[in-house]
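Every protein chain except one is present and positioned as in the full complex.
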Amino acid sequence: MPTGVYVCHCGLNIAGVLNVEDLKSFAEKLPGVAVARDLQFSCSDIGQEQIQKDIAEHKLDRVVVAACSPRLHEPTFRRAISKAGLNPYMLEMANIREQCSWVHMDQPAMATEKAKDLIRMAVAKAELLQPLEPESIPVSKEVLVVGGGVAGIAAALDLADAGLHVFLVERRPTIGGYMALLTDVFPTNDCSICVLGPKMSEVYNHPNITLYTYSEVLGVEGSVGNFTVSGVRRARYVDEKLCKGCINECASACPVEVSSEYDFGIGKRKAIYVPYPQAVPLAACIDPKACIGCSRCAEACPADAVRLEQEAQDFKINVGAIIVATGWQPFDAARKEEYGFGRYRDVITTLQMERMLNASGPTKGEVVRPSTGEIAGSIAFLQCVGSRDATVGNCYCSRICCMASLKNAQLVKEKYPDTDITIYYMDIRACGEGYEEFYIRAQKLGINFVRSRVSSIQEEEGRISLIYEDTQNGEIRRAKHDLAVLSVGLEPDSNAEVLGNLLGLSRRPDRFFEIAHPKMRPVEAHIDGVFIAGCASGPKEIPISIAQGSAAAAKALKLLHRGFLELEPTSAYVDPDKCIQCKLCVDICPKKAISVKSPAYVDEAACKGCGSCAAACPVDAIDMRFFSDQQILAQVKAATEVKREFPLIVAFLCNWCSYGAADLAGTSRIQYPTNARNIRVMCSARVDPSFVLEALRQGADGVLIAGCRIGECHYKDGNYQALQRVNVLKGVLEKVGLDPGRVKIVWCAASEGEIYAQDLREFIAELKAMGPIGTELKRRDGGQQPDLAQPGNGPEEGEKP
Amino acid sequence: MKLAYYPGCVSLSTGKEMDISTRAVCAALEIELEELSDWNCCGATHVSNEQVATGLAARNMAQTELPIMTPCSICYSNLRSAVRRLEDLEVRERVNAVLEKKYSGAAVRHALDVILESLEKKDERIVLPLREMKVAAYYGCLLTRPAGQYSPQFPTILEELTRRLEAEPVELRHKTACCGGPIFMPREDAADDIAFAILAEAKEAGAEVIVTVCPLCHLMLDAKQRALEQKKGQKIGIPVLYVTQLVGIALGLGPEELGLEMNSVSPMAVVERAYEKMAKE
Partner (left out) sequence: MSAVTAAKDMEFKSEVLRLAGPEMQTCIQCGTCSASCPTAHLMNPSIRKLVKLCLEGRKKEALHNETLWLCTSCLLCTVRCPRGIRPKAVVSALKDIAEREGVRGRDASYEEFFLKQIKSNGRIAELPLTAEFLLVYPQAAVQSMQMGLELISKGKIAAKLERIEGRDEVKRIVEELRE
């Protein structure tokens, strides 16, 4: 296995500190090395050509470049060796610049010794490299959008216009979501359905969209690029194609009247109904819970569209990506008992107000007191009902309800200028373009604002009485109104729970779906190929819901438009003979890539190569194609082969944050001692306890594990898992008589070079206080090597987290 | 059913009829009570240091393995709060350090809930159904607060019990409002206003009886009723019964078994009416 080793001068960046000549001759003598050179700039054309020449001349089958960080030039050298006919994965880099010459500038001798170790480690790992082929898999160019609210509609239309086929699944009989039920909408107060209606029809008529209303997703299998989705289309008991949507004939024949969910309890509908006049599809449907089976509607229908015998139909589709746009549901106002919703008729919610204001709503646009049917002369709006409220478990601000009340107050005031309107608020949150101006407009219209949080509502002499403290003047008051409107907050739609579980979506503490990164990846789920848009990931107004729908569409388009996906060949794989089907890996995998179908099976398209499963598997049945157990153990061995300094630390750094932090310490020239030998892993969760034990057994004085800051893991919660394993490990060390402080776990963001350096300095000081490995044993029973046994003999099975 | 019984200090004084009727009703319903040995005061609303209050409650609860029943809402609230605080192992350790018998968890119940549970719908033991009797359910603060088994603001269990006795519940807006009791010594006027508002509402709502679950509420509404009438110049004249007394009447227990003669506003006329009504039917 002839290996070529190239030690880079990087001008003086490396050669100014390290003795590159010495490194070159050191490398030459390492086992398996056929040629070693020092190059001025290995990344330059000349440098690359030299490497390519050597590959041909010396029949090299693997290459080690000791230079800058692999995060910088690994792709460059991979390209270079593959041009010379080598597999690009037959490359290993030793980071002797960012993590050596730049950070040990005043200790050139020690730094050179450290660089030797780093090169020895790289060569040892290179020895075990295997050619890997990036797999490319064909993907479906169809997309599933779940939820036909404004966010889902925006996503579906953008994708369909771009030429991808879309399945839009909506669980209600019509698309449109809540926006379709609103009256005029802020901040411009234009009619909601007038702007949404045309989009709804466009969806219905688009050749690239298959619309399944009154339908639900019941099963999802597969992974990014190739999901198989099954579901059911519930029976409407009406032939969608034949129905003309006239509704007059059938509904007037129907003898059953129930309260309409589309009017939130203030309007009625029949058992056969169309949700609202602009519904899409404009076809009736029969509510099986209300229907008494008299079939009078069937007799009345002039188009003969009623099908009482209709049955639900299953569907099964293949899609490459899934967009979750399942939206929200209103907070149940009855839960705030002190406000009397449900007890007092003249206490209503904002949604009921929206319906009343809606010209095609149950009151035809009149704002009345439900108890008397008279126009309300004095109206109170109560903000933050069910939001910002620990007593109901919703600590978050629902974000739109201040604006919605400002809007409704304006609409009422414009329609009935004499109405006395007061908004009771803790803070008015009007943060958006034109929103503060909207607030000012409401103030100028003569709407009253009282800073308070109403403590309770009582009915007195037929009027609604609010009890509150006006906190601006400290007065405790009772105010009487004709109508109290509760500004209910937004909660995640409970109907999306099943879907969330099927897809393995995680939820934030506020119960909305969590996105992959709270800033950088606003519409991506943790699961590849799944995107989230609109209120499904938290309360937001219409423009932002639309923007997210379009953003999710763009992401899906980017993923699928080529028709194939290239997969990094870095995934985990299972040795079926070893697997005992304990399913530990299934739960641990953050990408839900593992399924156990006797034995475990890793979906390589979904796997992102974090390696947590490999570290968790109690029988070592899982290994990684890149960063394999053997490769890492070889690095550990090489790092500890010659022990030239005390304390000697083997450090495992996650690729994303802590390795980045160590690189940043280099670019910022932060100086720290030379004691650590860093091993790059994809995630701190990759660190198998056996690696740590092996390092200590080989004579390392301490082992450092560094991961992203808690809550910022690039795979979701790998650092928590690493932490758990470290805690178990500490117990093991204690059992064998070693100081548990010899293994340490730290967190640093890629921007925290100084923190990384500081953590290392501290660890060095701690280890100095402990003395060389084994000191504590000598102290105890007169000197014995720690009984850590052979590699792989980690903590007992039961102890693995 | 066997329960440990925690009567509370008031049982020996202003709340004697509460104690007497509780024992009588439980006997009639075959609920066996074993009085907590050497129980101490729960601290009522006058022990400000939460840790001391917790310690006082813990000492009581450590006396028994049985579920503990009390007829007093203040004791009930204090024991319940203590149970919650003692879930914190640090607190438990500190408290146990000064206790002789160690606390290791307890179940606490109010007599109201125990009685409702042992009464069936159309229970045969209800020999005097209280048909058409208008009963205002007054919970006060501490039966339902801090939040636990019942809604802290709109509980319905007393109404439910009232209905089970076939009486007619009268819903009070003030049903979980404060009675003013805890401050009646040092802040008489304030306490009086608060208590009178409850009586006035009950009067206006046409209640024949007010039912309470707390000896302090009872004191404010019953023992003070005459003084309040004089002070406010309005006649109230509504008897105020402990829930155990009300249930006892329906179970056909006699006035002395229920301590009815100890009530300041005599309930005898109302009881009379119920008997007459039954005789007529």
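Each chain gets a letter, A and B, in the order it is written, and its residues are counted from 1.
Please note the rule applied: a contact is a pair of C-beta atoms (placed from the backbone, for glycine too) under 8 Å apart; a residue touches a chain by one contact, two chains touch by 3 or more.
Note that the coordinates shown come from a computational prediction; the quantities given were computed from them, not determined experimentally.
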Touching residue (missing chain; options A:Val256, A:Ala334, A:Ile467 or A:Val728): A:Ile467
Touching residue (missing chain; options B:Leu56, B:Leu79 or B:Leu158): B:Leu56
Residue of B:Met1, B:Ala28, B:Leu66 or B:Leu99 touching the missing chain in the full complex: B:Leu99
Residue in contact with the excluded chain [from A:Ser252, A:Thr391 or A:Asn501]: A:Thr391
Which residue of A:Arg71, A:Arg233, A:Arg307 or A:Arg453 touches the chain not shown here: A:Arg453
Chain B residues that touch the omitted chain in the full complex: 9, 12-17, 38-41, 43-52, 54-56, 59, 77, 94-95, 97-100, 141-142, 145-147, 152-153, 176-178, 180-188, 190-191, 194, 223-224, 226-227, 261-264
Chain not shown, touching residues in chain A: 338, 384, 388-391, 426, 452-456, 467-471, 474, 476
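Keep in mind that, in the parts below, only the chains that are shown with their structure count from here on.
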Chain A and chain B, separation of their C-alpha mean positions in angstrom: 52
Residues of chain A that touch chain B when the two form their complex: 337-338, 458
Contact set on chain B toward chain A in their complex: 151, 153-154, 173
